[in-house]
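Quick notes on the structure that follows.
Removed: one protein chain of the complex. Kept in place: all other protein chains.
Chain naming follows the written order as A, B and C, and within any one chain the residues start at number 1.
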Amino acid sequence: MIETAVLGATGYTGVELVRLLKAHPAVEPVLLCSGSTAGKKYSEIHPQFRGMVDLVLQQIRVEEIPESVEVVFCALPHGHSAETAAKLYKKGFKVIDLSADFRLGDSSLYQEWYDLEHPVAALLGTAVYGLPELNKDMIKSTDFIANPGCYPTSILLALAPLLSKKIIKTDGIIIDSKSGVSGAGRAPKQPFHFPDCTENFKAYRVANHQHTAEIEQELSRLAGKDLRVTFTPHLVPMVRGILSTIYTEPTELINEKELNHLFEAFYREAPFVRVLKSPSLPETRLVRGSNFCDIAVKYDNRNNRIIVISVIDNLLKGASGQAVQNMNIMLGLPEEAGLNYVAI
Amino acid sequence: MIETAVLGATGYTGVELVRLLKAHPAVEPVLLCSGSTAGKKYSEIHPQFRGMVDLVLQQIRVEEIPESVEVVFCALPHGHSAETAAKLYKKGFKVIDLSADFRLGDSSLYQEWYDLEHPVAALLGTAVYGLPELNKDMIKSTDFIANPGCYPTSILLALAPLLSKKIIKTDGIIIDSKSGVSGAGRAPKQPFHFPDCTENFKAYRVANHQHTAEIEQELSRLAGKDLRVTFTPHLVPMVRGILSTIYTEPTELINEKELNHLFEAFYREAPFVRVLKSPSLPETRLVRGSNFCDIAVKYDNRNNRIIVISVIDNLLKGASGQAVQNMNIMLGLPEEAGLNYVAI
Amino acid sequence: MIETAVLGATGYTGVELVRLLKAHPAVEPVLLCSGSTAGKKYSEIHPQFRGMVDLVLQQIRVEEIPESVEVVFCALPHGHSAETAAKLYKKGFKVIDLSADFRLGDSSLYQEWYDLEHPVAALLGTAVYGLPELNKDMIKSTDFIANPGCYPTSILLALAPLLSKKIIKTDGIIIDSKSGVSGAGRAPKQPFHFPDCTENFKAYRVANHQHTAEIEQELSRLAGKDLRVTFTPHLVPMVRGILSTIYTEPTELINEKELNHLFEAFYREAPFVRVLKSPSLPETRLVRGSNFCDIAVKYDNRNNRIIVISVIDNLLKGASGQAVQNMNIMLGLPEEAGLNYVAI
Partner (left out) sequence: MIETAVLGATGYTGVELVRLLKAHPAVEPVLLCSGSTAGKKYSEIHPQFRGMVDLVLQQIRVEEIPESVEVVFCALPHGHSAETAAKLYKKGFKVIDLSADFRLGDSSLYQEWYDLEHPVAALLGTAVYGLPELNKDMIKSTDFIANPGCYPTSILLALAPLLSKKIIKTDGIIIDSKSGVSGAGRAPKQPFHFPDCTENFKAYRVANHQHTAEIEQELSRLAGKDLRVTFTPHLVPMVRGILSTIYTEPTELINEKELNHLFEAFYREAPFVRVLKSPSLPETRLVRGSNFCDIAVKYDNRNNRIIVISVIDNLLKGASGQAVQNMNIMLGLPEEAGLNYVAI
């Protein structure tokens, strides 16, 4: 079994990584680290792991990670991840960083959107943006992955066929996304306190969410030119799932059937993207607990708009599932290894 | 006390009407009718009314409604309401029809979107569209109200200041709405079965929801010219609430402060519209159980977009609360009578 | 209008008090106090009150409460309430204390169950235990109310007819209670973080919940002898509501019909207790947002057990609604004034 380590193992993405790695046929988690709870058994913090993963949590110390470990997952908060991930990479580990720290190529953008000076700006651009459906070849040959954000994953997969085939105008794209609460992390805060959060729906960070930079960078790459988008995230009273509804304008006449063919062709080789046929529409429950991204493309002929709707489980395809998919590709394992889950 | 009747008293909007009318200081519900459960006590069907409303439900027979009744609320399904409401109106009752049957002025539009021939097409255009913030004078002097739909209410209130002041372009308006499950009515169906519905988010009737015609008709009236919109409704795993996120393009340079002043001025006399100041944003929980519509207007200067976000309780301001507000105006009562609820 | 003040106005019971007092026909809230948010507008902390209650929150200073205030509600945490409530009482205000500080008559019990020395033990026994269905006469003539706990209210109302009529054995009573999450208060904590709390059910403080002392004290008073109970609380993934399932053993042969008559007779004059007839059973949704307690009594003839099931809204009949009911009685107002809500 290939040995793996998880830094930041007690947050929601950490828990999901441990769960996936534990059930993976070819790898196993041998080292779990956490700043705040080191010294305790993992199953004491997350009792669902009783009898399954009873490892004692360790401090996050790069120098103490055994050489037998092949892949290190860095699931630390942004800002905290950068230096640790950089050290790991320099020491020769295969590194998959789930934070936002190595996703942007430009340190000034990082400063602008995250309000932080990047701690290791020289390394920006070193990591491969780990969206396997677009960058599989680069992922195969790198040791350093910047794992995409949850919103960007749902959006990039929905727009890639249209932008790369130049089917739509690059200006005026409107992205209306809705996320479950696990996306906000595990720390208890007032807006996520059950009585304040259930039976409630709201928008937040309207037109200034920090994922905008990542979305625009990657969409621009796909389009071959700089573009900007209007991006509005919303909070849904459920735990898991992101649905993005995306409004675009075609460059020339097209119909829904052609659009559907285009998407199917584009994702023919992608094991985790399912293109739905009309009248099926994506629902977050249909991907919950799975690594799938379900996509429907609709043509609004009354207004000449192409509307794309995509869903993912934000903790799987939007974070830890995608990280495992990247690991599989890096290690030369089957892309679906340990990820063959049907939604629960 | 002024006497009122409710036809279709056992559906969700019926229940909400009975609850509001029971607590209203100037009126009382004296007759409750239902096709399917006539003969049973109201509190037998809806036991929360035990000891409060124990009236026996009657068949829906216009000819048996006592003349002492002044206002009749018609909360029947669309298609079923038209003939009954027409008869009531002709018999001289004040009629508030909560169905969609008299909202559209054009019978061919009704046929197109509801897939039904309108049963009393000659009467179309007779009823006043009961959105008090826009049509108060007409409401004062009519005996026949077409009570607006839930989605249209949330959308019209959000766009009225912009369209009537010609601040935005009339084409390219994109409306992304999200509704709680009570909007789908009380009849149990698979998509609303608890295990299928909780922890799920989805779009439905993408770009072809039947409310589109009503939205376009009323927006066109506000704009003084025909316009079309892209409208996508979504289902949120909560009971009550609609949030609409609306994307528009300004006709000329404007900033967020000016927009906020415009909205505040527009709704200065409207007791149930609250314009939020930045950085406050609407949340459905903040209007749940109240008749308020909360609105925020944001300017996305990176893309030159005006984004308006509105919330209502779909059963109150989106249906029964608005019906009572209309009744108050028709009867010359204070507009807020019996509607002074803070969200629960 | 009679003037009232709320100390601790920003917690869940405080919010509910302000909502009820604002809509009350005979009183109004003129002073809202809060330790942590003094200086801010109430509607800034709880935006559902925008335009309805925009009072500025004040520090909690007994000496600054104007003499025109007649009733002061003390909705502070236990331990913090005692000294403030004592000062208020001594200054001559009518005081309704929603904390646990004056419910127990015995300071050693307080010390044992709350792990605190009582700050003003000399005053214990001064306050009237404000359960109107049992103690109305005492409530009428006191200026100091200890408002009952939420669990005790649901349990005492369920057992009072049986114990006071000596229908059941006083030993071996088993109480299995289930509460919504608002009972845990407004401060965000891990177990009430939405992703950890939704889709979860658990018991907590098994056989050692601090309300046990209050339950036993009041049940012993009803029974005319000391008794002990086994009490297990559970947490339900919903906001409001308590359901208690209570298992007892009859002292002699009885049937369900007789039990039902007994309960109906016992609560004939109680406007907020509804005794259900078989086969109706209580549901928390049927009292949500109302001040009702619904009770069903069942006889299990296979095992000779009497099972009583009661429901309340923990924030209404279990806290703030009952406090207003007590206020009404103290002030000589109709008992139901401002409390005529049907469940929402």
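One rule holds in what follows: contacts are C-beta pairs under 8 Å (C-beta built on N, C-alpha and C of every residue); 3 or more make two chains touch, one makes a residue touch a chain.
Computed from a predicted structure; not experimentally measured.
Touching the missing chain, out of C:Ala23, C:Ile45 or C:Ile174, is residue C:Ile174. In the complete complex, the residue from C:Leu243, C:Leu259, C:Val273 or C:Val342 that touches the missing chain is C:Leu243. Within the complete assembly, B:Glu199 is the residue of B:Glu199, B:Glu216, B:Asp300 or B:Glu335 that touches the hidden chain. Listed residues C:Gln59, C:Ser108, C:Gln190 or C:Thr230: the one in touch with the omitted chain is C:Thr230.
Touching the chain that is not shown, out of A:Leu259, A:Leu286, A:Ile306 or A:Ile329: A:Leu286 (per the contact rule at the top).
The missing chain lies against chain C, touching residues 172, 174, 176, 178, 180, 196, 198-204, 206-207, 228-230, 232, 234, 236-241, 243, 245, 247, 281-285, 288, 298, 300, 302-303, 305, 307, 309, 311.
If you put the missing chain back, the residues of chain B touching it would be 12, 180-182, 186-190, 192-195, 197-199, 237-239. Residues of chain A that touch the chain left out of the display are 19, 22-23, 47-53, 198-199, 274, 276, 280, 283, 285-287, 289-290, 292, 294, 340-344.
The criterion applied here is as follows: only the chains that are shown with their structure count from here on.
By number of C-beta pairs in contact, the leading pair of chains is A-B.
Of all residue numbers seen at the chain A-chain B contact, over half occur in both copies; the interface is built from largely matching residues.
Distance between chain centres (mean CA atoms), chain A to chain C: 46 Å. The distance from the centre of chain B to the centre of chain C, with each centre set as the mean of the Cα atoms, comes to 37 Å.
Annotation: 39 Å between the Cα-based centres of chain A and chain B. In chain C, 198-199 are the positions where the chain touches two or more neighbouring chains simultaneously.
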